[in-house]
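What you see is the complex with one protein chain gone and the rest in place.
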């Protein structure tokens, strides 16, 4: 007979700064990490600076429209190249200290007295490039020094594993949707608590009354993520995925009939959650800053025609904004408990949480 | 010939975070620790959360009126059970995350789908209990994992050692007194500096003019704690233990004649000081938060009839409130000096401080 309780990770996995440092190297700086929405750097020269692991990464678009990412550090004396969170340059990133200048592909193109230093290879002394992919309308980077892991296996594979095939996510045309709302949450909890929370629905009946009203099957405690391809069905009296079940906005007409009136969720380790409903897509991206602090940036994406119409999105946004605040409050309640002797060897997973064990195995393997 | 100077502990005992971590384990989490006044949790279900060592401890009273204490952590996924410093529940502590509920004795009594998990032992998965005693009207806990040390030897024994017998403290009927005033002090100093300060009176003539006015023998530099059973006598023109020597309030009539017009002091390691005067009792309890930070909670306790009468307690309270502020300022002046090369091998104890050596020996033994 199998026990109904499985063990969790021990508490120190969520509190130890040394372990978090290892995670920065072996998880965040090695795997694909979604940094910005492509539209955040719409034009060539537009840039954002984003913290990935321990690095400030400069993300921009070159003159051919391709996304580019670099370590945000001048190769001469180490000044941060872009101090601002966002901005745009015309042709080059010019260091404020000694005016070394790099083009949008990172090549060193100018510096005082550069012509007198013929042995400087302008590519070798160009900005340190970081692997880049653009998918679902997001720019993903990988700081791995050599070959990056397969984007197809790791990122797209997570969608296939959850939904059964890649078409199930591509039908939502996410790259062509527009950001209707973006909210940043500053969460005093370890990133793994946030993943575990997203993976299970045993807490839904306790803390998510609005969500359970819209998706009544969540009252049973089983998450949409428990079964391959499963989407949670809207309640019979529910008209849309909104805070009060009132009608949403125009449906994304490219989705399949069996995707209508359903909510699907995908976790792309280590930091992206995708939430699919008929009329919009919600994307969470985590930016772990410390063992006990994580920024979560959440985008609500709608059809361009919906955005253009100026229709009121507030009830649509408010549903998951409430869910987010309810979840993050729970994660923050767990964070201090992780340091207790009562959690030194961890807690337990009930049957509807058993699939979190696979995530814990993945963490252990990754850090081993 | 004996030197008139004995060595103190080296400075790093007061500054090293690693040593403070060891103290948390071997002192605060192993010994009896006074957490709340019993009247702070007067009724069943009333609770306080208190930090002891590295733990948040939930202190409450069960339906039989017995004090109970638990690690403040849900056994399921580790959420902190009670986030508030104080409050009350009716019958159960219910976790905000997944609604696991525990009764006032810590037994797991409810959880979603609990009936489908027959292998969960409701006591084994109950809250982690902590040893509890109630004495002198205070709740004392001990976080030692196995058998706690003898309360009679360690806590009551400290009173016997100082006063000669237990009756000398019990005559004050402290359990039946009421809190007339409570003041919390946030002191930027190591807890041992505060104990050492309490143990000697060589500083009295320098920083405690009001106290020396009331207890003239303190001008000589010898503390009441220097001799077994000794209490410092009020000056001949002193009418009460007040800031200006004016009359106090009604005497606790159960005290012995030789306890009248005298001040007695007891140190109960590691965190309680008892001060006995004819008409009230002052209790200090320390809550060490870091090597260089200690909360001191001080209660002024009077006869219920005195409290009920509404008599002005301000001159009574002000005497030791001033003494506290004078002492803590001195302790805070010492804290930075502990890190200096000038104190790397410690300072010196003059004859009237020699008994502090025994405390230093105790610390060394305890941490060895």
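To keep things simple, chains are lettered A and B as they appear, and every chain counts its residues starting from 1.
Everything below uses one rule, namely that a contact is a pair of C-beta atoms (placed from the backbone, for glycine too) under 8 Å apart; a residue touches a chain by one contact, two chains touch by 3 or more.
On a predicted model such as this, the values are computed, not experimentally measured, just so you know.
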Worksheet item: Per the definition of touch given earlier, which of A:54, A:91 or A:184 contacts the omitted chain?
Response: A:54
Discussion item. For a quick check of understanding: of A:22, A:99 or A:123, which residue touches the chain that isn't displayed?
Written reply: A:99
Discussion item. Out of B:35, B:52, B:268 or B:334, which residue would touch the omitted chain in the full complex?
Written reply: B:334
Fill in: Absent-chain interface as seen on subunit B, which is shown
1, 3-5, 8, 11, 196, 202-203, 205-207, 221, 329-330, 333-334, 336-343, 346-348, 350-352
Practice prompt. For subunit A, enumerate the residues touching the unshown chain of the complex.
Written response: 54-56, 71-80, 83, 96-99, 111-113, 116-120, 125, 127-128, 143
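As a convention for this text, only the chains that are shown with their structure count from here on.
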Worksheet entry | Inter-chain centre distance, subunit A versus subunit B - centres from mean C-alpha coordinates, in Å | 48
